[in-house]
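And now, subunit A:
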Amino acid sequence: MATQEMEQLVRREYKQGFVTDIESDTVPPGLDENTIAFISQKKGEPEWMLEWRLDAYRQWLKMTSPSWAHLDYPPIDYQAISYYSAPKKPEDRPQSLDEVDPKLLETYEKLGIPLHERAALAGVAVDAVFDSVSVTTTFKEKLGEAGVIFCSISEAIRDYPELIKQYLGTVVPKGDNYFAALNSAVFTDGSFVFVPEGVTCPMELSTYFRINAANTGQFERTLIICEKQAQVSYLEGCTAPMRDENQLHAAVVELVALEDAYIKYSTVQNWYPGDEDGKGGIYNFVTKRGDCRGDRSRISWTQVETGSAITWKYPSCVLRGKDSVGEFYSVAVTNNRQQADTGTKMIHIGENTRSTIVSKGISAGRANQSYRGLVKIGPRARNARNYTQCDSLLIGDQCGAHTYPYQEIGNSSATVEHEATTSKIGEDQLFYCRSRGISEEDAVNMIVNGFCKDVFQELPMEFAVEAEALLNVTLEGAVG
Partner candidate 1 sequence: MLEVKDLHVSVEGNEILKGLSLTVTAGEVHAIMGPNGAGKSTLSAVIAGEDGYEVTSGSITFEGRDVLEMEIEERAQAGLLLGFQYPVEIPGVKNVYLLKAALNAQRVARGEGEIPAPEFMKLVKEKINFMKMDSSFLQRAVNEGFSGGEKKRNEILQMLVLQPKLAMLDEIDSGLDIDAMKVVAKGVNSLRDPKRGILIVTHYQRLLDHVEPDVVHVLVDGRIVKSGDKDLALELESRGYDWLVEESAA
Partner candidate 2 sequence: MSEEQTFLDALKAREATRDVAEPTWIAARRQAASARFEAVGFPTKRNEAWKYTDVRAIARGDFALATDAEFSRASAAALTLPIEALRLTFVDGIFSAPLSDLSELPKGVTIEPLTEALEANHEAVGAVLGRLAGVDFSPFAALNTAFAEEGAVIRLAPGTVVEKPIILQFLSRAHEQPVMSHPRVLIEAGARSEATVLEHHVGEAEAANFTNLVSEALLERGAILTYYKLQEAPLGDLHISSLHVDQGRDSRFTSFNLNLGGALVRNDIVTDLNAEGAETQYYGLFYAQGRQHVDNHTLVNHNAPRTFSEENYKGILDDRARGVFNGKVIVKRDSQKIEANQNNANLLLSDRAEIDTKPELEIYADDVKCSHGATTGQLDEKAIYALRTRGIDEQTARGLLTLAFAGEVMEAVKLDAVAERVELAVAGKLPERFNLSGLVETAVALGEE
């Protein structure tokens, strides 16, 4: 499409609805091809990117929202969501993390780890996505010296179109599922990481996602590529303010690991979970997938999920390369009326591929939580191995914990083991702690943290502390 036609298309949308605020950086609620063209234009994207989005949108229109998860929520009105929102004037945008909403900082202060300090002291490079726009990326220069590209996906589309064309949508295709298709059509920002051959990224990379504006959805897109023998450790954190209405978050994360590459992706998700009665909270529908494309590559997902009203999330690994390794370590905590249907998929395609799944679910209040996992061993995956450990802890008699592990095994040399347990906190353990003078709440926290230890130790050090603190905050008032 020529630039001229592009302009026409954008102009056409003026007629059809983006009436008032086109000069400002918000769109009214609603979704059609014009909305997508608007987003694309706003981002200054090339024509091929718009085509890509529109193709995704057209696929999405033909799809239906999945209903197989153990989740109960009213139908989402996609026309009631605003698909683009940014602080109105450029000078209003936070220029540094210090200017980020103090409430966000407060949340982290409560956890004992101020965000700006963490960034500086821990040497973390942070890309903060504020609503739909990447606010700031720190440590760019230092990374640049190592040859690592770390920028917002919007910048990457402009500055590294060849890499985007080569990799975007190759792990999670546009039409992969309902929410991935929606994301592909309307994603507004996200992070891009490229670690060239042989380079070990000199620092932890990190993105903070924040939904701020009312009635907006957040659709970020993350793409991480590690070339041969490259390594990176990446962490995302998420928060949102308390609002009475539900907000939609539908992200896509794609990881590509070539030969001998190693990607470690950690998530501490603390989206607003809604109040005690289930009012408000984020609907979190996320597609995360890593592709171990090269031999001996390794992708490791670690997640601590304490937030969101609804979580629908299955970080997965496609183990294509020989001897490649996939890992999934998860702690999910649901309290009050939270619902989570989460787990992983390990698709073994190559020979000698190995995967490990450790999932710890804690359910309290009136929450319902499900582990849903798939281990698939293809006919060519000689000597593939999987080990799955999946434990649920129940606190209170009004919550639910469910386990749905699928195993599809088509190779006689495979070894697949799945173990799962569900139980409540041991009365004897609680009694023992309390007889030593520990309050019941502290005792629960201790026991729960012990229960989650196998996962916490997979987190980068400074975030393990945060995760423990988050867990305690989430379970506040769960006992007694």
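Regarding candidate selection, all candidates are chains of the complex that A comes from, given by their letters.
Note that in this section a residue touches a chain if its C-beta (ideal position, glycine included) is under 8 Å from a C-beta of that chain, and two chains touch if they have at least 3 such contacts; residues count from 1.
Note that the structure is predicted; figures quoted are calculated from it, not measured.
Note on subunit A: across the options 1 or 2, its touching candidate in this complex is 2. Across the complex, candidate 2 is touched by residues 68, 70, 379, 392, 394-424 of subunit A.
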